[in-house]
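The complex is shown incomplete by one protein chain, all other protein chains being positioned as in the whole.
Naming follows writing order (A, B and C), and every chain is counted from residue 1.
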Amino acid sequence: MISIRTDLAIEATEIYSKENKKGAIDGVAVENSSEDDVKITRVDIKNDEGERSLNKPKGTYITLDIPKLTNYEQEDIDRVGKILGKEILEIIKNTNFREDMTALVVGLGNWNITPDALGPRVISKIMITRHLKEYIPDSIDEGIRPVCGIAPGVLGITGMETGEIIRGIVDRIKPNLVICIDSLASRKMERVNSTIQIGNTGISPGSGIGNKRMEISEKTLGIPVLAIGVPTVVDAATMANDTIDLVIEEMTGAATKGSGFYNMLKEIDKSEKEKMIHEILDPYIGNLMVTPKEVDMVVDVLSKVISTGINVALQPALELKEISKYIG
Amino acid sequence: MISIRTDLAIEATEIYSKENKKGAIDGVAVENSSEDDVKITRVDIKNDEGERSLNKPKGTYITLDIPKLTNYEQEDIDRVGKILGKEILEIIKNTNFREDMTALVVGLGNWNITPDALGPRVISKIMITRHLKEYIPDSIDEGIRPVCGIAPGVLGITGMETGEIIRGIVDRIKPNLVICIDSLASRKMERVNSTIQIGNTGISPGSGIGNKRMEISEKTLGIPVLAIGVPTVVDAATMANDTIDLVIEEMTGAATKGSGFYNMLKEIDKSEKEKMIHEILDPYIGNLMVTPKEVDMVVDVLSKVISTGINVALQPALELKEISKYIG
Amino acid sequence: MISIRTDLAIEATEIYSKENKKGAIDGVAVENSSEDDVKITRVDIKNDEGERSLNKPKGTYITLDIPKLTNYEQEDIDRVGKILGKEILEIIKNTNFREDMTALVVGLGNWNITPDALGPRVISKIMITRHLKEYIPDSIDEGIRPVCGIAPGVLGITGMETGEIIRGIVDRIKPNLVICIDSLASRKMERVNSTIQIGNTGISPGSGIGNKRMEISEKTLGIPVLAIGVPTVVDAATMANDTIDLVIEEMTGAATKGSGFYNMLKEIDKSEKEKMIHEILDPYIGNLMVTPKEVDMVVDVLSKVISTGINVALQPALELKEISKYIG
Partner (left out) sequence: MISIRTDLAIEATEIYSKENKKGAIDGVAVENSSEDDVKITRVDIKNDEGERSLNKPKGTYITLDIPKLTNYEQEDIDRVGKILGKEILEIIKNTNFREDMTALVVGLGNWNITPDALGPRVISKIMITRHLKEYIPDSIDEGIRPVCGIAPGVLGITGMETGEIIRGIVDRIKPNLVICIDSLASRKMERVNSTIQIGNTGISPGSGIGNKRMEISEKTLGIPVLAIGVPTVVDAATMANDTIDLVIEEMTGAATKGSGFYNMLKEIDKSEKEKMIHEILDPYIGNLMVTPKEVDMVVDVLSKVISTGINVALQPALELKEISKYIG
């Protein structure tokens, strides 16, 4: 069994099924549904075996496949945002998060790199109410839940592990739920900007240095953590690798099994592939990303969809119209 | 004695001296010097009496009057930045902040309002090293001090007191010194963007709601706090008030003492003035600011001067040239 | 008769009426109406006498007083935008601008100075179609009108008169109508960001140097020019001047007519006032503006309202919903 590395549980199941040539995975339940033009997939990793198979912690991962994000009008944003909100609520329901409890929304990522700026942009559209509830409660409706939010930046910007910053704030502010938003990397261009994953197993921000990353999860924070992620880039090295694999696969298909050619194709090893990737990507290896040209606009629309989903889920007493009055 | 309200200790001394018609203030020592075209004023508030007179906590306040910030070239930024750095070092020297200790630099203010964005813009130019020292110490010079930084946003953006956020982070990261940068309001246009105040008594971020602001100071954080502030706006209501005072003053000077006119001028009271200010500023009262048109450029230059000062002060082992290689 | 200097025709009529203590102005027709919460005032300057009285060229000036621009939701933007669109259409109707003709939309102003960035921000939301009509006509609906747009920058940025740039482009592209959008200065805070003026007499961009400004009008371009302007700032010197006037006025009201005090107030002359203004504003005199703190958000909402109005007026064959699909 090879090790599966992808941020998306749904990709992990696909890769597993392909590698192992079977549909069902022991310890993993997959469930499909749809609403309007949004496809919803629920992956439950139920035990250690499922955890090992997919290389992801036990828990629930809900994936929304949303329509292509060009030419979204306000109506589409509202519609898809509400579907997302319903799924977020679904996951929250399984925690002890009562209506008067406080949520802290955390926008992970680097605002200077557009495809990584999703989290910070979402934060700027969250309905922030905690300070009003605390200091001038009469100014807002009783049914409004206290919400606070922050986009702390990344390790290279702050010099501090994002997990440490969040833990410090949580210790002091004592919220009852954390919702994290992050940009992910996908293996496939078709997922980029069109897949939203919600999970209840936390998140490990950034790629970290020396693997000392501190995860943001119920284990480290002591309160439930919901993670919302969207793939906004494909790593260029991944794309090059997949291209090479594809070429080899096509040729293998054409070659006579057992022939010298066929055997040679089977023998192309990792180091040869890596040499080729280096030849293509140098001097930028490890530091290149593949993005659609209109990435700035797409991340903007995505941030509106996700903030709508979070706002709707956190403020069930309000209509979307009322919420949008509060947002700058 | 009237209550003096200004963010600048130097303005407080001026107002006090004018109100009380005397130069020296009991419990306050004022010392002037200059370097190149920068005028340096050191105000030491030594005891409770000085504290009461100036309505500012005991401590040291160093003010730099710097040349007008248009047409600054790199050389000017470096020169003024180094002078600032020397004064920062002067204040740090009186703390137990050893060369291998960690500094946390905090950029206060709202990045969406240009004149309030000084703090966040400084942070983006600070030489951040703590993560390198921690995870890949071999990658940087031994003499380099660990520095981390954050621009947390303001209460209206996060829903959390900035003081609480910083306290949470300090408890977790355990730095040995905090340096805060903030935009201030001045009473006088001539100070705007040309005065830098360094103080060792901490800072109370934002105007707060319900006066529940939590100050950022040695008292609340348990470690020394250095505050760097620059007035970048004049509040429009203050300007209107000062204009009215000036008109009245001019007329009083022209009127015969004891005449009905003279007495009338003396009797114009606060409520009448406020009525006039409202007439001028409605419907925006309390929410208007007076800024130079080129405020964006000026705040940019200021942020370079201040980050240079901080970088030079925190990394005495490096040349400015070496520092600038690290900054994005 | 004193010379009236304001960018707004409606302010000019008010000042004239106040100065001359009469309601009606010879050669000027004023007409009021309203739609929803928007007050509409139409000022027609009909002849030379009206032109002299108001210090504005003959023509039609429609003013919309719109509700305060905080907490606008999409619905409000659409509603006010459509009312604006109707008034723009009203003025266009009097030109020979047929449905298949080309419009050039010009966003005047400096994108680096937030309150002056209204024009450029509107351009980024205009439905641009001319290139599609020209090169891939099958890609869009037949009823769609060719529209092009540009934000050329200001004299200090380009080194060229904006009027010259526009004239060069008009000569080459040959549109049939020009619509200009510009930020204006108002004398009154209450008009700031809540008054939209539409006029058919063209515009003189910026304050120019040496008064060599070339106006953008039917006279210089040979095609009809529609100008849309919104006051986004009050000049600080104007505010100081008005404050001084107000103080003097209040005192004059209180003083006995004929008394020495009364006479002195009447005698305060321009040079004395200017001296006071200098004392207040130095060293920034002539270069200060008064703006609401949330100016960035307000200019953003304004740009959406105005672009909606223009899009609706230029594309009568489309629903607003269809238009918004085209906008980035």
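The working rule: a residue touches a chain if its C-beta (ideal position, glycine included) is under 8 Å from a C-beta of that chain, and two chains touch if they have at least 3 such contacts.
As the structure is a prediction and not an experimental result, all values here were calculated from the model.
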Not-displayed chain touches, in the whole complex, chains A, B, C
In the full complex, which of C:14, C:51 or C:164 touches the chain missing from this view? C:164
Full-complex touch with the removed chain, picking from C:146, C:231, C:292 or C:309, is C:146
Hidden partner chain, touching residue among A:89, A:113 or A:214: A:113
List the residues of subunit C that touch the chain left out of this view. 112, 124, 128-132, 134-136, 146-153, 155-161, 164-165, 167-173, 209-210, 212, 328
What does the interface between subunit B and the hidden chain look like in terms of residue numbers? 71, 73-75, 294, 297, 321, 324-326, 328
Interface residues of subunit A (partner: the chain not displayed): 68, 112-114, 189-190, 192, 236, 239-240, 242-244, 246-248, 250-251, 254-255, 259-261, 264, 272, 276, 279-284, 287-297
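Methods note: only the chains that are shown with their structure count from here on.
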Chain contact topology under the given definition, line, ring, star, complete or other? complete
Rounded Å distance, subunit B centre to subunit C centre (Cα mean): 37
Cα centroid separation between subunit A and subunit C, in whole Å? 45
Subunit A and subunit B have mean C-alpha positions lying a whole-number Å distance apart equal to 40
Among the residues of subunit B, which are close enough to touch at least two other chains? 112
